[in-house]
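Just one protein chain is left out here, and the rest sit where they should.
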Amino acid sequence: QETISLTIASSHPTVVPWVGMIKTHFMARTDEILAKGGKYKIRWNEAFGGQLYKANATLSSVEEGVTDIGWVFSFLEPAQLPLSQVSTNTPFTVTNVPVLLEVMETLLESNEAFRKEWENHNLKVLGLTATDLYDIYTKKPLTGIGDIRGMKLSAPGVLGNWLRGTGANAVDGALTTFYTDIQTGVSDGVLTLALGALPIKLYEVAPYISRFDAAAAFSGAIAINKDSWDRLPDEVRNAMIEAGKYYTVSHGEDMVRLHEDALNKMVELGARQSPPVTIIPMPAEERQKWVDMLPNLAAEWAAKLEGQGVPAKAFVKEYMGALRARGVEPSRNWDEGL
Amino acid sequence: MKASSSSMSAPASAARPDWLRRCWAFVVDGLAALATCLIGILMVIICADIVFRNVFGASLPLVSEIGALLVVLIVALQLASAIRADRLPQVEVVMLVLSRHAPRAAAALKAAFALTGAAMMGMIAWATAGILAKDVASGDFIGTPGLGTLPTWPFRALIMIGMAVAALAFASAALRHLLDAVTGRIDTHEPG
């Protein structure tokens, strides 16, 4: 039996579900498959949680071989991975995470420009990740989307775009800053995910969760450095490809379940605080009002990329088409009027 | 950190011609002055952001991204000046004893340390050149499209220049200590 040493790393800690699943699903399944063959064994050198690099270098660290395998956070790489931003620039389209991941997986095979933007960074994509659904967490209860006019809402980088046209002021922030942002009055609320809000105890300071089910977004991939990949024997490569597919599927299913669990957990944990955590389900009309207030984000974004020679218009069309083909009904037809 | 450092400029080696020395001082002091201005700018843009957010209710775009890059820039641009003023933290006990009993050996050791520093800074500058080339090629930017962006390459170029000048500052210190070791001149460059 041959032992192969591989470093696997992430900027985020393993308590973040998609990072934890790298261990429990991707690594475990790879080990399992290889154990059956009996010829190879991997000795994983784990460096999760920012030990090797921070969130600002997830792509270059895999690209340059600082780690062999790592989770690439595409949200923070708009310049290097332009087409991967498609889901954040076509918001309120898809809430079904498994379908979103399935579509991205197909596009990675069918759309050359999309595949190239990853492969040109000297890496091979093994599995894909997405977010759960975005909602608005506030100090005071909302009755509709109109109430956020004039409010200061924290949102991570890209998502500031989802607040344009709503009259709310986007305050740039990250999961690590949201709690104090609210507590100190830097902002009045946060546009974020249940899975992110739960561990940072956001509900303690922003107990009103207006459930818009705004959308899920494609967030990145587990990828392996191409040089490391080329050195691996075929049997190991096949095991990793299979484990990666398994990771993507399990990840999608888990996101749906975990999202509901996280919301319930927050209600449970915050039941006795004052005011208690309250989920306000927003009617479909309010959600639609929000979408309609937004400027034509997709057209703006695609035009800019086309200017740089990136075929973004065709990609938006292919993306929306693939979603519709799987029964998704977008709240706004971003592919019209590009 | 050192408690204090009274001399801001090191006595330059006698071997170097005067015009070169002045030119060199101009580069090092110029970069340090630029970094010093950046500290003031940093304070001003952050205060402006506070005012905008609390009075007009809106964040200024790019403040946290620019703030983060300015920190890297301030360090890179000021590094050469800190090296020249001998302000990098170090343990002085052994060196003080050695300087008293074997000044030549102490100077040689200092030269070796400075050479190591020159090599490390040189490699950082070289690696940064690679990052700069990539930033230019891919049009890398900070910020969010739609909300405001800035290209990263000008920052990167300044970081590279700062690190390269820091390497030269170390090399110049190495030369000075090496001359001291050869001539046996007592090191007059005692900080504090």
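All chains are identified by letter, namely A and B, in their written order; residue positions are counted from 1 within each chain.
By definition in this document, a residue touches a chain if its C-beta (ideal position, glycine included) is under 8 Å from a C-beta of that chain, and two chains touch if they have at least 3 such contacts.
The criterion applied here is as follows: contacts and distances are computed from a predicted model.
Among "TRAP transporter large permease protein", "Peptide/nickel transport system substrate-binding protein", "Xanthine oxidase" or "Cytochrome b", find the name that the UniProt record gives to the complex chain excluded from display.
This omitted chain is identified in its UniProt record as "TRAP transporter large permease protein".
Among the chains included here, which ones are touched by the excluded chain in the whole complex?
A, B
Determine which one of A:64, A:117 or A:147 touches the chain that has been left out.
Touching the chain that is not displayed is residue A:64.
Using the definition of touch stated at the top, determine which of B:27, B:72 or B:150 touches the missing chain.
Answer from the full complex: B:72 touches the omitted chain.
For chain A, enumerate the residues touching the unshown chain of the complex.
On the chain A side, contact with the omitted chain comes from 7, 45, 47, 49-54, 56-57, 60-61, 64-66, 176-177, 179-181, 183-186.
With the missing chain put back, which residues of chain B would touch it? List them for me.
Where chain B meets the chain not shown: residues 1-5, 8, 32, 35-36, 39-40, 42-43, 46-47, 49-50, 54, 64-65, 67-72, 74-76, 78-79, 81-82, 85, 87-95, 98, 109-110, 113, 116-117, 120, 123-124, 126-128, 130-131, 156, 159, 163, 192.
Just so it is clear, only the chains that are shown with their structure count from here on.
Find the geometric centre of each of chain A and chain B from their Cα atoms only, then give the gap between the two centres in Å, rounded to an integer.
Chain centroid spacing, chain A to chain B, equals 38 Å.
Residue numbers of chain A touching chain B in their complex, please.
78-80, 85, 150, 152, 157-158, 160-161, 164, 169-172, 186, 297, 300-301, 304, 308
Of all residues in chain B, which touch chain A in the complex?
Residues 53, 57-59, 63-64, 138-141, 143-147.
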